[in-house]
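The structure that follows is given in the form of C-alpha coordinates.
Heads up, one of the protein chains got dropped from this complex, but the rest are sitting where they should.
Then we have chain A:
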Amino acid sequence: MTEKAAPRSERSQARRFAGWREHHGWSAAASLRRLGGRPLGTLMTVAVLGLALALPLAFYLLLANVQSMGNALGQNPAVSVFLKTDQAGAQANLLAGELRGRADVAAVTVKTPQQGLDELATLQGFSGAVHALDDANPLPWVLVVQPRTGLDAAAVDKLVESLRGERAVDLVQDSSQWRQRLDALLDVGHRAVLVLAGLLALAALLVVGNTVRTDIASRSEEIGVLMLLGASRAFVRRPYLYAGIWYGLFGGVLASLLAMAIELALAGPAAELDRAYGGRLMLGALPWWLLLAVPLAAAVLGWVGARLVSAWQLRKAA
(Lines give C-alpha, C1' and ligand atoms only; values in the text may rest on other atoms or scores of the structure.)
Protein backbone atom coordinates (compact mmCIF):
# COMPACT_ATOMS: atom_id res chain seq x y z
CA MET A 1 0.00 0.00 0.00
CA THR A 2 1.37 3.41 -0.89
CA GLU A 3 1.27 6.30 1.56
CA LYS A 4 -1.13 9.07 0.69
CA ALA A 5 0.47 12.43 0.00
CA ALA A 6 -0.16 15.03 2.71
CA PRO A 7 -2.93 17.48 1.81
CA ARG A 8 -1.81 20.81 0.34
CA SER A 9 -2.83 22.80 3.48
CA GLU A 10 -0.72 20.48 5.68
CA ARG A 11 2.28 20.82 3.38
CA SER A 12 1.88 24.57 3.35
CA GLN A 13 1.60 24.63 7.16
CA ALA A 14 4.73 22.48 7.47
CA ARG A 15 6.59 24.80 5.11
CA ARG A 16 5.42 27.84 7.07
CA PHE A 17 6.54 26.21 10.33
CA ALA A 18 9.93 25.42 8.81
CA GLY A 19 10.22 29.05 7.69
CA TRP A 20 9.21 30.30 11.14
CA ARG A 21 11.76 28.03 12.80
CA GLU A 22 14.43 29.12 10.36
CA HIS A 23 13.70 32.78 11.03
CA HIS A 24 14.06 32.13 14.77
CA GLY A 25 17.47 30.63 14.12
CA TRP A 26 18.42 33.53 11.88
CA SER A 27 17.17 36.09 14.43
CA ALA A 28 19.10 34.45 17.27
CA ALA A 29 22.30 34.39 15.24
CA ALA A 30 21.84 37.86 13.72
CA SER A 31 21.14 39.48 17.09
CA LEU A 32 24.21 37.79 18.54
CA ARG A 33 26.29 39.10 15.62
CA ARG A 34 24.91 42.61 16.17
CA LEU A 35 25.86 42.41 19.85
CA GLY A 36 29.33 41.26 18.84
CA GLY A 37 29.52 44.09 16.32
CA ARG A 38 29.53 46.69 19.10
CA PRO A 39 31.54 44.95 21.83
CA LEU A 40 32.01 47.94 24.12
CA GLY A 41 28.32 48.80 24.32
CA THR A 42 27.40 45.15 24.81
CA LEU A 43 30.02 44.70 27.53
CA MET A 44 28.79 47.79 29.38
CA THR A 45 25.18 46.62 29.30
CA VAL A 46 26.10 43.09 30.36
CA ALA A 47 28.33 44.44 33.16
CA VAL A 48 25.54 46.66 34.52
CA LEU A 49 23.13 43.71 34.41
CA GLY A 50 25.67 41.37 36.00
CA LEU A 51 26.39 43.74 38.88
CA ALA A 52 22.71 44.48 39.45
CA LEU A 53 21.87 40.77 39.61
CA ALA A 54 24.95 39.79 41.66
CA LEU A 55 24.03 42.12 44.50
CA PRO A 56 20.92 40.23 45.73
CA LEU A 57 22.84 36.97 45.22
CA ALA A 58 25.60 38.21 47.54
CA PHE A 59 23.06 39.27 50.15
CA TYR A 60 21.32 35.92 49.83
CA LEU A 61 24.64 34.16 50.41
CA LEU A 62 25.28 36.29 53.51
CA LEU A 63 21.83 35.68 54.98
CA ALA A 64 21.90 31.95 54.26
CA ASN A 65 25.18 31.66 56.13
CA VAL A 66 24.05 33.78 59.06
CA GLN A 67 21.00 31.54 59.27
CA SER A 68 23.04 28.35 59.27
CA MET A 69 25.31 29.89 61.91
CA GLY A 70 22.23 30.65 63.99
CA ASN A 71 20.94 27.11 63.45
CA ALA A 72 24.27 25.62 64.45
CA LEU A 73 24.78 27.78 67.54
CA GLY A 74 21.19 27.70 68.68
CA GLN A 75 20.56 23.98 68.30
CA ASN A 76 20.05 23.41 72.05
CA PRO A 77 18.60 26.56 73.54
CA ALA A 78 18.87 26.40 77.30
CA VAL A 79 17.57 28.43 80.23
CA SER A 80 20.22 29.20 82.86
CA VAL A 81 18.76 29.47 86.35
CA PHE A 82 21.09 31.20 88.86
CA LEU A 83 20.18 30.39 92.42
CA LYS A 84 20.61 32.87 95.25
CA THR A 85 24.13 32.71 96.72
CA ASP A 86 22.78 31.55 100.10
CA GLN A 87 21.31 28.44 98.50
CA ALA A 88 23.24 25.23 99.06
CA GLY A 89 23.70 22.18 96.84
CA ALA A 90 20.84 20.35 98.53
CA GLN A 91 18.34 23.03 97.51
CA ALA A 92 19.80 23.07 94.01
CA ASN A 93 19.39 19.30 93.63
CA LEU A 94 15.90 19.46 95.12
CA LEU A 95 14.79 22.13 92.63
CA ALA A 96 16.45 20.22 89.77
CA GLY A 97 14.46 17.12 90.71
CA GLU A 98 11.22 19.11 90.75
CA LEU A 99 11.97 20.61 87.37
CA ARG A 100 12.81 17.24 85.82
CA GLY A 101 9.28 16.18 86.64
CA ARG A 102 7.75 18.96 84.53
CA ALA A 103 6.30 18.09 81.11
CA ASP A 104 7.89 21.14 79.45
CA VAL A 105 11.42 20.31 80.61
CA ALA A 106 13.60 17.83 78.76
CA ALA A 107 16.67 17.86 81.02
CA VAL A 108 18.24 19.72 83.90
CA THR A 109 21.98 19.92 84.56
CA VAL A 110 23.26 21.12 87.89
CA LYS A 111 26.42 23.23 87.81
CA THR A 112 28.31 23.71 91.01
CA PRO A 113 29.92 27.09 91.86
CA GLN A 114 33.30 25.41 91.31
CA GLN A 115 32.34 24.27 87.81
CA GLY A 116 31.23 27.84 87.11
CA LEU A 117 34.55 29.16 88.30
CA ASP A 118 36.47 26.62 86.21
CA GLU A 119 34.48 27.64 83.08
CA LEU A 120 35.19 31.27 83.84
CA ALA A 121 38.89 30.55 84.17
CA THR A 122 38.97 29.06 80.65
CA LEU A 123 37.59 32.25 79.12
CA GLN A 124 40.20 34.57 77.71
CA GLY A 125 41.12 37.43 80.09
CA PHE A 126 39.34 35.98 83.10
CA SER A 127 42.03 33.63 84.49
CA GLY A 128 43.80 36.49 86.38
CA ALA A 129 40.56 37.62 87.95
CA VAL A 130 39.72 34.06 89.02
CA HIS A 131 43.17 33.62 90.63
CA ALA A 132 42.72 36.93 92.45
CA LEU A 133 39.69 35.44 94.22
CA ASP A 134 41.98 33.07 96.19
CA ASP A 135 39.68 30.53 97.75
CA ALA A 136 36.56 32.64 97.81
CA ASN A 137 33.96 31.65 95.20
CA PRO A 138 31.19 34.23 94.72
CA LEU A 139 29.40 32.19 92.05
CA PRO A 140 26.00 30.60 92.80
CA TRP A 141 24.67 27.15 91.98
CA VAL A 142 23.26 27.13 88.47
CA LEU A 143 20.64 24.88 86.91
CA VAL A 144 20.83 24.57 83.12
CA VAL A 145 17.27 23.77 82.07
CA GLN A 146 16.71 22.28 78.61
CA PRO A 147 13.14 22.94 77.41
CA ARG A 148 11.40 20.04 75.70
CA THR A 149 12.09 19.88 71.94
CA GLY A 150 9.40 21.49 69.82
CA LEU A 151 8.26 23.86 72.51
CA ASP A 152 7.07 27.15 71.00
CA ALA A 153 8.31 30.56 72.14
CA ALA A 154 5.23 31.24 74.28
CA ALA A 155 5.63 27.95 76.17
CA VAL A 156 9.33 28.66 76.76
CA ASP A 157 8.38 32.14 78.06
CA LYS A 158 5.88 30.51 80.41
CA LEU A 159 8.56 28.11 81.68
CA VAL A 160 10.98 31.04 82.21
CA GLU A 161 8.33 32.99 84.11
CA SER A 162 7.56 30.07 86.38
CA LEU A 163 11.32 29.61 87.06
CA ARG A 164 11.59 33.29 87.97
CA GLY A 165 8.81 32.75 90.46
CA GLU A 166 10.81 30.13 92.40
CA ARG A 167 11.83 31.38 95.86
CA ALA A 168 15.43 30.08 95.56
CA VAL A 169 16.05 31.65 92.17
CA ASP A 170 17.97 34.89 91.81
CA LEU A 171 18.23 35.27 88.01
CA VAL A 172 16.95 33.45 84.92
CA GLN A 173 18.69 33.83 81.56
CA ASP A 174 16.87 32.55 78.47
CA SER A 175 19.46 31.79 75.78
CA SER A 176 16.71 31.06 73.24
CA GLN A 177 15.85 34.77 73.21
CA TRP A 178 18.86 35.72 71.10
CA ARG A 179 17.86 33.05 68.62
CA GLN A 180 14.37 34.50 68.38
CA ARG A 181 15.83 37.95 67.81
CA LEU A 182 18.20 36.58 65.19
CA ASP A 183 15.31 34.83 63.43
CA ALA A 184 13.32 38.07 63.43
CA LEU A 185 16.35 39.92 62.07
CA LEU A 186 16.82 37.26 59.38
CA ASP A 187 13.15 37.60 58.42
CA VAL A 188 13.69 41.31 57.94
CA GLY A 189 16.85 40.51 55.96
CA HIS A 190 15.05 38.01 53.72
CA ARG A 191 12.30 40.50 53.04
CA ALA A 192 14.88 43.19 52.28
CA VAL A 193 16.68 40.83 49.87
CA LEU A 194 13.39 40.08 48.10
CA VAL A 195 12.59 43.80 47.77
CA LEU A 196 16.15 44.51 46.60
CA ALA A 197 16.01 41.63 44.11
CA GLY A 198 12.69 42.94 42.80
CA LEU A 199 14.02 46.47 42.41
CA LEU A 200 17.23 45.33 40.77
CA ALA A 201 15.29 43.01 38.46
CA LEU A 202 13.21 46.03 37.47
CA ALA A 203 16.43 47.98 36.90
CA ALA A 204 17.75 45.12 34.74
CA LEU A 205 14.50 45.13 32.79
CA LEU A 206 14.81 48.87 32.20
CA VAL A 207 18.47 48.56 31.17
CA VAL A 208 17.62 45.90 28.58
CA GLY A 209 14.53 47.83 27.50
CA ASN A 210 16.50 51.02 26.98
CA THR A 211 19.27 49.24 25.08
CA VAL A 212 16.74 47.56 22.79
CA ARG A 213 14.90 50.87 22.37
CA THR A 214 18.13 52.50 21.15
CA ASP A 215 18.77 49.51 18.92
CA ILE A 216 15.31 49.75 17.36
CA ALA A 217 15.62 53.53 16.92
CA SER A 218 18.94 53.10 15.12
CA ARG A 219 17.38 50.59 12.73
CA SER A 220 14.12 52.41 12.11
CA GLU A 221 14.81 52.60 8.37
CA GLU A 222 15.26 48.83 8.13
CA ILE A 223 12.10 48.29 10.17
CA GLY A 224 10.19 50.60 7.84
CA VAL A 225 11.35 48.62 4.80
CA LEU A 226 10.45 45.29 6.42
CA MET A 227 6.98 46.52 7.27
CA LEU A 228 6.45 47.83 3.72
CA LEU A 229 7.42 44.41 2.43
CA GLY A 230 4.71 42.84 4.57
CA ALA A 231 6.61 41.75 7.65
CA SER A 232 4.41 41.22 10.69
CA ARG A 233 5.34 42.92 13.95
CA ALA A 234 6.28 39.52 15.37
CA PHE A 235 8.73 39.05 12.49
CA VAL A 236 10.24 42.51 12.91
CA ARG A 237 10.66 42.33 16.67
CA ARG A 238 12.08 38.78 16.74
CA PRO A 239 15.78 39.78 16.48
CA TYR A 240 15.26 42.40 19.20
CA LEU A 241 13.65 39.84 21.50
CA TYR A 242 16.65 37.59 21.00
CA ALA A 243 18.93 40.56 21.74
CA GLY A 244 17.04 40.99 25.04
CA ILE A 245 17.47 37.28 25.78
CA TRP A 246 21.21 37.44 25.05
CA TYR A 247 21.71 40.54 27.22
CA GLY A 248 19.82 38.89 30.09
CA LEU A 249 21.58 35.55 29.70
CA PHE A 250 25.08 37.05 29.60
CA GLY A 251 24.24 39.42 32.47
CA GLY A 252 22.93 36.46 34.49
CA VAL A 253 26.03 34.37 33.76
CA LEU A 254 28.21 37.29 34.87
CA ALA A 255 26.12 37.66 38.05
CA SER A 256 26.58 33.96 38.86
CA LEU A 257 30.32 34.22 38.20
CA LEU A 258 30.55 37.30 40.43
CA ALA A 259 28.65 35.52 43.19
CA MET A 260 31.04 32.57 42.90
CA ALA A 261 33.98 34.97 43.06
CA ILE A 262 32.55 36.51 46.25
CA GLU A 263 32.17 33.01 47.71
CA LEU A 264 35.75 32.24 46.80
CA ALA A 265 36.99 35.49 48.33
CA LEU A 266 35.18 34.74 51.60
CA ALA A 267 36.02 31.03 51.71
CA GLY A 268 39.27 31.50 53.72
CA PRO A 269 37.92 33.72 56.53
CA ALA A 270 34.70 31.66 56.67
CA ALA A 271 36.69 28.44 57.14
CA GLU A 272 38.66 30.07 59.97
CA LEU A 273 35.43 31.19 61.63
CA ASP A 274 34.04 27.68 61.31
CA ARG A 275 37.21 26.21 62.85
CA ALA A 276 36.90 28.63 65.76
CA TYR A 277 33.45 27.18 66.46
CA GLY A 278 34.67 23.60 66.21
CA GLY A 279 33.28 23.03 62.72
CA ARG A 280 29.71 23.48 63.88
CA LEU A 281 28.77 26.46 61.73
CA MET A 282 28.06 24.55 58.51
CA LEU A 283 28.78 27.62 56.32
CA GLY A 284 27.64 26.89 52.82
CA ALA A 285 27.95 28.05 49.21
CA LEU A 286 25.17 29.18 46.88
CA PRO A 287 23.27 26.14 45.60
CA TRP A 288 24.10 25.09 42.02
CA TRP A 289 20.49 25.31 40.96
CA LEU A 290 20.40 28.98 41.95
CA LEU A 291 23.58 29.71 39.98
CA LEU A 292 21.91 28.09 36.96
CA ALA A 293 18.52 29.67 37.59
CA VAL A 294 19.89 33.22 37.70
CA PRO A 295 21.03 33.31 34.02
CA LEU A 296 17.78 31.67 32.92
CA ALA A 297 15.65 34.07 34.94
CA ALA A 298 17.74 36.97 33.64
CA ALA A 299 17.19 35.77 30.07
CA VAL A 300 13.43 35.77 30.69
CA LEU A 301 13.78 39.24 32.21
CA GLY A 302 15.67 40.42 29.12
CA TRP A 303 12.99 38.98 26.88
CA VAL A 304 10.24 40.75 28.85
CA GLY A 305 12.12 44.08 28.69
CA ALA A 306 12.70 43.74 24.96
CA ARG A 307 9.11 42.62 24.36
CA LEU A 308 7.59 45.58 26.19
CA VAL A 309 9.81 48.14 24.50
CA SER A 310 9.59 46.63 21.00
CA ALA A 311 5.79 46.41 21.20
CA TRP A 312 5.67 50.09 22.10
CA GLN A 313 8.25 51.17 19.52
CA LEU A 314 6.76 49.14 16.68
CA ARG A 315 3.28 50.42 17.42
CA LYS A 316 4.72 53.87 16.78
CA ALA A 317 6.41 52.68 13.58
CA ALA A 318 3.31 50.94 12.14
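In the analysis below, contacts are C-beta pairs under 8 Å (C-beta built on N, C-alpha and C of every residue); 3 or more make two chains touch, one makes a residue touch a chain; residues count from 1.
As a working rule, contacts and distances are computed from a predicted model.
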Absent chain per UniProt: "Cell division ATP-binding protein FtsE", "cysteine desulfurase", "Phosphate transport system permease protein PstA" or "Tripartite tricarboxylate transporter TctB family protein"? "Cell division ATP-binding protein FtsE"
Where the complex has a chain not shown, which of A:Ala106, A:Leu186, A:Ala203 or A:Ala231 is the residue touching it? A:Ala231
Per the whole complex, from A:Glu161, A:Asp187 or A:Glu222 the residue touching the absent chain is A:Glu222
Using the definition of touch stated at the top, determine which of A:Arg16, A:Arg100 or A:Lys158 touches the missing chain. A:Arg16
Logged for chain A, residues touching the omitted partner chain are 15-16, 18-20, 22-23, 26, 222, 224-232, 235, 318
